[in-house]
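The complex appears here minus one protein chain, its other protein chains still in place.
And then chain A:
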Amino acid sequence: MEEQSRTYILEASDLSVSFETDAGEVQAVRDVSLSLKEGEVLAIVGESGCGKSVLCKSLMKMLPGNARIKSGKILANGIDITGYKERDMAKLRGTLFSMVFQDPMTALNPTMTIGRQIEEAIKIHNPHIKRDALEKRVIELMGLVGIDQADERRNLYPYHFSGGMRQRSVLAIALAGNPSVLIADEPTTALDVTIQAQILDLFRDIQKKMHTSTIFVTHDLGVVARVADRVAVMYAGKIVELGTTEDIFYDARHPYTWGLMQALPAYAKGKEMLHAIPGMPPVLIDPPRGDAFACRNEYALAIDYEKEPPMFRISDTHHAATWLLDERAPEIKPPSPVCSSFLAEGDQREGCEGTAERKKTSVVEECQNDAENRETLVAVNHLTKSFSIGKRNVHKAVDDVSFRIYKGEVFGLVGESGSGKSTVANCVMNLCKPDSGEILYKEIDTCCSKEFRKNKKMLQCERQIIFQDSTSSLNPRMKVKDILTEPFRIQHITPKRGTLSAEAAFQLTYVGLDNSYLEKYPSELSGGQRQRVAIARAVAMEPELLVADEPIASLDVSIQAQIVNLFRHLQKEHGFSFLFIAHDLSMVRFLCDRVGVMHDGKLVEVGNVEDIFRHPKHPYTKALIESIPIPDPHMERQRAREKEHE
């Protein structure tokens, strides 16, 4: 026992954490045991609400006031710190472990310079440090995390910095006390894909240089493949599978892990639909009896509903908690595409082609053969829109953008945040007025107010939009049925199903929600359900053009898959044209027929989705595609090696 605990820097055994809320006790973390060796990167993955963040915060004892560690122990270098008082914990924080947060925009004190915030972190554990030594250390730390011109930049405030730079600063603060463990809670989720790649490289660099162990919380399996040595899969507050990255990616045993993997577009090989895990994670106020995952598990056995499965040992490094591993369980072949077949083809890029070619042959042919013959629904010509910041500073959000959307196609628009994607969408929907250029919808110049007024009703019915944040785009004081039928009332249209309420019920079933949701308010729904309502509202008018501005960005992987499947299904049924704006390139590749790449307000490349992904011409498109983390550890490692050689 002595021997063992010495090798682990941080260890949790049978840790349970609960929150006292008005609704009851939320068991956020249930009997979690895990250990962290020196210099290793442990990734924790799972959907939101699975207790990943709570687990991390409880390791550092940074939980809010209503949380209690119910049972279990936390050991740091073999010493039990579970009972430590706040003052003792403060001494450990920063030196033994420190934390990096999800949103770099809010993690820094906005009224303090970056330099001072780093200084403060150094001074906590070294109060008598001399002024020049302190300054030297600040500059050294900023250099370490890749902020150049540190001497000038340390006097800047956080608002001067971009998201990536802020995350670097947070990392510098976290590293100031030379911690042995770095806990990173979704550190790249809020960042653009190219910046994410840089930050991930930085994490790997630092980990190599300083031999820190890292706990890396994420929901992106691509990121996991890139950084992790070991992976813990969490579901409903429990660790359901734990193993090396290879174990998890190539030999997963838990159905939940299968589900997570298959939900990725990269695995939707040769399929029309993504594999979505049905339902949602359970509420942990009163966790279900037996295996919490049973009701979403297509392989569930009778015993799953009765008794919680223990951790089965598969190898020394690989453990999983599912009754499927019991010797009495029936033999189940894991769903085929989980990596092995995928790897056999050697290259992930090639691997995906199968899918695309099958799915898109017809479309591609059409595009190439009779592009001219296809009917144009929307034509955007030389669209330009600027916003003024202050009096003289004018920012060109959209700069001379031209593209067209054909009838019945899914057009993807990708690019980093701030590249002008949403502005294009808003201009297409007449939500903002362009400075110059024209947008023709069915040959009608929608930017001309006279033309617009003449065709107002038609334009408003035929073009619908879905926003990213369904929380704020649905009126919180309206019931779902009123939200769904509002367009009919505004336009004085008699719905097809006769009455408004019949129409609302029909549309709701259509997007996969039952009638009990009609009387609910948006706040009573989950993010995925709200997005379904937003989609139902848009589709109810049977639009010709549906514009979706990052409709899945704020959703979990498995819910993303559900929504993307829904889009695909609806698009097929209705045959509307679809302008799909996203920053998740793999999703765009799965869903879209053609894609436009935006960079700094300019449309740098437009073309068939497969052409662009296989043979990107513009350097920016190349960089963008290369930054997508691939959910395959071997590929990722090969990539890293190539990068180092360069």
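By our rule, contacts are C-beta pairs under 8 Å (C-beta built on N, C-alpha and C of every residue); 3 or more make two chains touch, one makes a residue touch a chain; residues count from 1.
The criterion applied here is as follows: contacts and distances are computed from a predicted model.
**Q** For the chain omitted from this view, which of "Anti-sigma factor NepR domain-containing protein", "Transcriptional regulatory protein DegU", "ABC transporter, permease protein" or "PucR C-terminal helix-turn-helix domain-containing protein" is its UniProt protein name?
**A** Not shown, but named in UniProt as "ABC transporter, permease protein".
**Q** May I ask which residue of A:R30, A:K52 or A:R93 touches the chain that does not appear here?
**A** Answer from the full complex: A:R93 touches the omitted chain.
**Q** Please pick, from A:A23, A:M62 or A:I332, the residue that touches the omitted chain in the full complex.
**A** Of these options, the touching residue for the absent chain is A:M62.
**Q** Quick one: which of A:V170, A:I483 or A:A540 touches the chain that's been left out?
**A** Only one listed residue reaches the unshown chain, and that is A:V170.
**Q** Tell me which residue among A:A107, A:V595 or A:I625 touches the hidden chain in the full complex.
**A** Going through A:A107, A:V595 or A:I625 one by one, A:A107 is the residue touching the chain not shown.
**Q** May I ask you to list the residues on chain A that touch the chain which is not drawn?
**A** Here the touching residues of chain A are 60, 62, 65, 86-87, 90-95, 97-99, 101, 103, 106-112, 120-121, 124-125, 157, 159, 170, 173-174, 176-177, 183.
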